[in-house]
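Got a structure for you, written out below as structure tokens; questions coming shortly.
Missing here is one protein chain; the remaining ones are kept as they sit in the complex.
As written, the chain order gives the labels A and B, with residue 1 at the start of each chain.
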Amino acid sequence: MYLNNVISSVLLLIATSFSITSCAEIPEQFLKSNHSNNWAVLVDTSRFWFNYRHVANVLSIYRSVKRLGIPDSQIILMISDDMACNPRNPRPATIFNNAHEQINVYGDDVEVDYRGYEVSVENFVRLLTGRVPPDTPRSKRLLTDEGSNILIYLTGHGGDGFLKFQDSEEITSQELADALEQMWQKRRYNEIFFIIDTCQASSMYEKFYSPNILATASSLVGEDSLSHHVDSAIGVYIIDRYTYYVLEFLENVHPNSKRSMSEFLAVCPKSACLSTVGVRRDLFKRNPDKVPITDFFGSVRPVIITTDPINILDAPKRKKKPENKTKVPEKREYLPQFPMHLVQNTRTG
Amino acid sequence: MAKQERKGETEESNRMWASASFVGVLIIIGLPLWWKTTEVYRVSLPFDKISSFDTLPHAITTELSVLANDDATATEIIGLIEHAFKDSDVIKLKISKSIISKQLQSTLEFVADEAEAVEEVGVTFDLTQHNSFYVVQRKPLFQDTWLAGDRVLFFRDAKAATTVVETLKRVVYQTAVLEGAKSETADVARQTRFPPGAGYHIVLSVVHPNPEALDVELDAGEAVEDYIGSFVDELSVLHNFTLKSQWLHLLDFDFQAKEVKDTSEWGRHFSVRTERLHLLLTRLEERAATHVSELPTLNLALYAVRCQAAPLIIYDLNDKKVSSPVQAFMSPKWGGVVLGSPSAGDCRHERAIWRPNVRLIMGTFISQLRKLLGITDAEHITGAHLEPLRSVTPRQWEIDNLLRIRTLEQLTSAERTLQSLAQLLGEISNIVINDDVGASINSAVDSIQRASELMQKGDLVEAYKMSQSAFLAAETAFMEPSLLALLYFPDDQKYAIYIPLFLPIMFPVVLSLKNLLLWFRGKPIHKEKTD
């Protein structure tokens, strides 16, 4: 009996050690959540100077996401109009989140992928589904795969079931839901966290039907999302309430933070936002209490330490492709910068 | 009175014929015409073939020759191998048995080492053919089995049978990784290697944070061309590679390294925690400018640590020093980084010069590249001897394995893409399916079927090429820019636009149908409306 116990415990020990050594390759992050990279799609859909606050909204999220580690190559930033270098901006190349000029959310290191007239419903849906025109550069494509967690943030003017793009067209909630379903079909995401800060925002996520999406909106159907305050030097509302409090929350998050998503979902109570924040969690498998905020806002890059370099004995030499040795040195010259030959022709002719 | 009646009758018949003609034009001609003109051009797709992909066999047939000194050994070994592989649905072994000729037997026993034995085997049998493998018996072996870079596995005798089977299963054919290539969720190997494709770019970035205090003497272009070029030339049957190199100066990264005293030539070393390393990748990506390339890029970076922070040692998650000749790490689907520290002697001069050990650094990069491209290193099996790699060339059976993995992966990916595309096109009925998409889909379906046949036959290289064309055709079809539902008139709006036009017209026409029917049957009509 005692021998049996000893044998079984020894066997158990061998088995666990075997499993540990065979699992030595897998970093810890893989076990907790099965995403291997992070992307962010941040869209501001409003044009004109009085919609300054929407650009400030999207740049606040951009700034936080960059600070927490997502590289520019994995952020798609779409801004419909230029506020920073707008002639009406008394402080050029800056966009502040606060009338006291606390944080310049535009910063010195910003890369906008889609700007101006390029931000349209068609380009947005093409970006999500991957059906971009063939010449599109890689920095303007959403190159996600089955292990990508995507943060999607939309801001602008919206209504019940639609979001207005550039004051001339709309995207409906059904179109958005269909686009996300096509992403799921092609296995282009692992999990999506969808934030929308517009009026009647929760109508945009009502129609979602693809799995693994956690969605939150700044207001429910029938409510308006309100702006925070006016900057009298600029003369427009400078940021929206929901994003103002989100930025405040994210400024206190650092890359190794242990905060959970449920804290993020409760960031703006009704007393602060004056509109009720809506959340949709039925499509999301995990419990937001147990999901760290860095799963969507930070960037996971699993790192595997290499311990087995190859011991090369002889230095190899690649066979060069045979070039034609007979390269005639071609004569080049500088051309005259003005067509004087035409002047002379007409003079003689 | 009769004339008035007849006049009334002719007038009535005129009216009825007019009403009938309205009905005729609108309902009989107009409705079908409207339906036809708002029809969407859709090329017919082979939906039945697409839904039958699940029944296609996905097993790759591969040849295995067992050569033993006597019949009994051979039969025993073949029996064990067949038993081990009979359940596998990804690989089918075509085992052939033969007895080694007396002459070859004696040669194998008397040659000095295994490398010469391989040469001797190579004289008689063709070891360069893809998708073949030889299990040969050779008495004077120290271990049960011996395996090197060629397609030959030596075993000692029948008692080594189980080791032979284990080696074949986990090292040579790596059935677990093959299963993973087909599965729904990605296994570790699939999470590490780059997704399948026709070509890749490899960029070596030499990061030099301190050019005014340290000189790095390295010809990056030549090193990349020679070492990595020779490596990728061996894989030219799979993908085509473009090699590039660049220098990133003044890219300083704060490792937050702590100084630790030790007994090395420096008297100290700096420890950097593993959690900090992934932030270096972000900084590298900012300047490596890999988004200009059209194909996926494997990043290799050599970080030249400055003298004040040298030597840099990585401490793993358990806070233990990583003891390895080179401090390096890699990130799945991204690339690898080597942290190169100059020696104390280099830094002693007024102007420090570091000549990196190119062979060691390139060896590290090659080992990282192998994993990123899909060559998984097998674990050690007791009793089996695997010759360590001494050159950049990968082992022949590793290339075969990679061909199998990629073929399966591309085939299953193409099938899944086509299945989801078929479902999508079936659901959204107003997307135009033009000829290009139809052609891509048809060609993808044909390629999948051809590839499956070739896999069954065992023609591995052709099967790989066919599966790659299937994969690319399926991707092209799915990512076709014209398949955007947004561009086309949605069904429900078809009604919303036409109903306001048609309803006011149809209303009186349909109502007059009743009168028309009555009149045709001959009954008198007296419908009055007073005003």
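Convention: a contact is a pair of C-beta atoms (placed from the backbone, for glycine too) under 8 Å apart; a residue touches a chain by one contact, two chains touch by 3 or more.
As a convention for this text, contacts and distances are computed from a predicted model.
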Undisplayed chain, where the name is taken from the UniProt record, one of "Catsper channel auxiliary subunit zeta", "C2H2-type domain-containing protein", "GPI transamidase component PIG-T" or "TBC1 domain family member 15"
"GPI transamidase component PIG-T"
Kindly state which of the options A:40, A:84 or A:163 is in contact with the chain not pictured.
A:84
Which of B:244, B:273 or B:390 touches the chain that is not shown?
B:244
Touching the unshown chain, chain A contributes residues 47-48, 82, 84-85, 91-94, 106-113, 115-118, 135-140, 166-169, 329-340, 342-343, 346
Hidden partner chain, residues of chain B it touches:
11-12, 15-16, 18-19, 22, 203, 211-212, 215, 217, 219-221, 224, 242-247, 249-252, 286-287, 289, 291-293, 350-351, 497, 500-501, 504-505, 508-509, 512, 528, 530
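The working rule: only the chains that are shown with their structure count from here on.
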Contacting residues of chain B [partner chain A, same complex]:
185-186, 188, 191-192, 195, 225-227, 229-230, 233, 274-275, 277-279, 281-282, 285-286, 290-294, 314, 316-317, 322, 324-326, 328-334, 336, 358-360, 362-364, 366-368, 377, 379, 388-392, 416-417, 420, 423-424, 428, 478-481, 483-487
Across the complex, what residues on chain A touch chain B?
22, 25-26, 28, 30, 34, 36-37, 69, 71-73, 121-122, 125-126, 129-134, 137-139, 145-147, 175, 178, 182, 185-187, 255-256, 299-319
